[in-house]
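Removed: one protein chain of the complex. Kept in place: all other protein chains.
Each chain gets a letter, A and B, in the order it is written, and its residues are counted from 1.
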Amino acid sequence: MRRLAGPTVTGSRVTASGWGWRHAGRARQAVSGLDLDIRPGERVLVLGPSGAGKSTLMHALAGVLGDDEDGDETGDLFVDGLRPSQARGRVGLVLQDPDSQVVLARVGDDVAFGCENLGVPRAEIWPRVSQALADVGLDLPLRHPTSALSGGQKQRLALAGVLAMRPGLVLLDEPTANLDPDGVVEVRDAVHRSVEASGATLIVIEHRVAVWQDVVDRVIVLDPAGGVLADGPAGTVLSAEGERLAAAGVWIPRFPPAMPHRTEAAGDTLLSAQDLAVGRVPFARRQAVPVADGLDLDVRAGSTLAITGPNGTGKSTLALTLAGLLAPAGGRLAATSALAAGIGEAPHRWRSRDLLERIGTVFQDPEHQFLAGTVRSELLVGPRALGLGAAEQAERVDGLLTRLRLDHLADANPFTLSGGEKRRLSVATVLATRPRLLVLDEPTFGQDARTWAELVRLLAELQGTGTAVVAVTHDDLFVTALADARLTLVPGAGPATGRVVSTGPVASAGPSRPAPPVEGGTP
Amino acid sequence: MSLMTPEIRPSAIARVNPVAKLAVALLISCALMLSIDWVSAAVALALEAILLAWCGLNARQFWLRTAPVWIAAPFGMLTTILYGEDSGAVLWSGGWVSITEGSVALGLAIGLRVLAIGLPGIVLLATTDPTDLGDGLAQVLRLPARFVLGALAGLRLVGMFIDDWHSLALARRARGVGDGGGLRGKAARFRSLAFSLLVLSVRRGSKLATAMEARGFGSDEPRTWARESVFGRRDGLVVLIGVAIAAASITAAILAGTWHFVLA
Partner (left out) sequence: MHASTNLLRGSTTRKPRVLKWRVVDIVVASVIGVASGVIFWAWGLAWSPLSAVLAFTPGLEGLLAGGWLFAGVLGGLIIRKPGAAVYTEVVAAVVSMLIGTQWGFSTLIWGVVEGLGAEIIFALFLYTNWRLGVALLAGAGAGVAVGLLDTTFTSYAALDVGYKAVYIVSAVVSGTVLAGLLSWLAVRGLARTGALSRFASGRETGRTDRLEPVSAR
């Protein structure tokens, strides 16, 4: 009964009674008192505030939570009447963090990996691989190295790997968090088609209800205090209990989070780019290979520039360049005297300490940024490097901890946080040094409605005091809430070039190139 | 191109099953390690040089990959000439250093031996993709799949070292701890960056293990292989060539009377 070769598999049944889990080293249970009965073939959307234990539940269902050395279990959890660790192989899980789940060195091999483990015959594996790659829109050769993928491409790869397995229970932990808007729809439809065809049970976690609303039959909202806040058919739960759930931080389409008040205060230009090309220097080469070029933009004090565009067009690369971390691959990038304050106009030549109060950067992968053993000492790194007094340090850190709802985690290890908590911590580390320009790579992914609103409010306040923000984002609501200008990268003729085609609705980011707005698909 | 997905130019040797290449290199190494003499090393080296013609490496790749051997051979030779077991006429002596006919002959033998043992390994592996090697080890040699794939995954993680090092350095620069402190600071930063890299890899490894289990890896059920690793007649022939080279070098040495068994 482990594996069914044909296209139809019977969906798995999931039951939980009084189930709970406490991670080793934590005093509080991540999940507690959970009672569930999910029928075979049911499609379920799991919601809940950041840190409510959604990912923990998914790990448990996939049987990868570990043994009693890793934490303490209460109650019972069954997949098809078996303990999840025995039902492994019936279950396919896409983890929240796409970066850490690439197994093999080539795209094709990586997708085939799951099928091999399930004992799928070789002749059947390759058609499945091609099908899965096409389904998730990852249009790359099978031999393409997995080490050269953008964040969104990695996420598609992970999904393809699970879809190709055709498991009885498909578990997706925020499968579209890093995808561009077209990609979100594409992937959702692929998942829908796939479970429809196979009859598998689907459990998906996503903060944004709107995407999955029409695809799922049932919504379960986890309560951080234990048990569930709501459970029932999607329509009923979202309409009848919408208000209560929205108050608890769940994204409900009818109750969007409060938009911040913006003060129109565009000030001096801080950074300007003409005909800028960005790219990375490949290993053992001297010259950068441009991934996007012909970029003209101005970053102004007190305003927000949003950078959007499909996956893999070079948004993160551009962000790192604007932040003074990568050297431009061509063209000109200059900081004005308002930002540089007397230390030369090329940000990538500045000293590390000089960057602190000028430009703060949040990386796409928060884990690259963590240096310390606890959340609190992580936040102290910047203020210490600035040489602030102890009182000032404590004040800044405590303020950020409370506002971003991390205070109960102050002594936790940054790497053990939930996805959303990690993201907030990485944003907080940058805010702690109060730089004049913030460069944020997908600052809102993984946030519930409450933490999202708090984050956006905080950024709006900073803008009011003259801070400039450059944010790479796929989050349209974020753009609406904060952006004064928008720069959209679209794939060019070559596989790895991009070009500015549309500028923002409010102010202009690159007046020199008023091209028609193109909502380009993937390259 | 990277460590994990090397650009391998099509060549006769590149098409040979990695397990066969492994066997050849192992055979030659073992044969040469049994004796220290210049004839066996020289014969093996000469025969290997003929095989090199089929490996499809261009000159630049060849010299780059084999550089360690070319550096090591003269050093090994020098050490032996100066301190090797003495015999025969004394050519020069001073302090505890003495150069004799015997030690010069030994030095020559050592130099050739380093080359003959080192070259096949490097060249054969320069024509092998690690993934194919893994497939061969698991399917042909039937090593446990859990360990072979675990090792392959570990290899891939470390293949990302250079990227990770770069990202970590960028992140440190962004956090204000990326420079300053002069030479001392530089050394301290290097140490801390290297340690962070180790920490990051161990964390990545733990997470990757979870991801692998989430895709059904690690159960005791039999698994299939998407890429078949076949050990065909050609591969058998390659192994035979290896046996022939090993035998030829030993025979030549015995016939020439230079054979000198290490344990004797």
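Everything that follows uses one rule, which is that a residue touches a chain if its C-beta (ideal position, glycine included) is under 8 Å from a C-beta of that chain, and two chains touch if they have at least 3 such contacts.
Note that the coordinates shown come from a computational prediction; the quantities given were computed from them, not determined experimentally.
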Filtering A:Asp268, A:Glu392 or A:Asp411 for touch with the omitted chain leaves A:Asp411
In the full complex, which residues of chain B touch the absent chain? 3, 22, 25-26, 28-29, 33, 36, 65-69, 71-73, 75-76, 78-80, 82-86, 96-97, 103, 106, 110, 113-114, 117-122, 125-126, 130, 146-147, 150-155, 157-158, 161, 195, 198-199, 201-206, 208-210, 212-213, 217-218, 262-263
Touching the absent chain: which residues on chain A qualify? 20, 22, 24-29, 32, 66-72, 74, 225-226, 373-374, 408, 410-413, 415-416
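Quick note on the criterion: only the chains that are shown with their structure count from here on.
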Hey, how far is the Cα centre of chain A from the one of chain B, in Å? 40
Residues on chain B engaged by chain A in the complex (per definition of touch): 1-2, 4-5, 130-131, 149, 152-153, 156, 159-160, 162-164, 167-168, 170-180, 196, 200, 203-204, 207-208, 210-219, 221-228
So, in the complex, the side of chain A touching chain B is made of residues 2, 59, 62-64, 88-89, 91-95, 97, 100-106, 108-109, 112-122, 125-126, 129, 143, 145-147, 158, 161-162, 165, 167, 283, 320, 323, 325-326, 351-353, 355-356, 359-361, 363, 365, 367-369, 371, 381-382, 385-386, 415, 429-430, 433
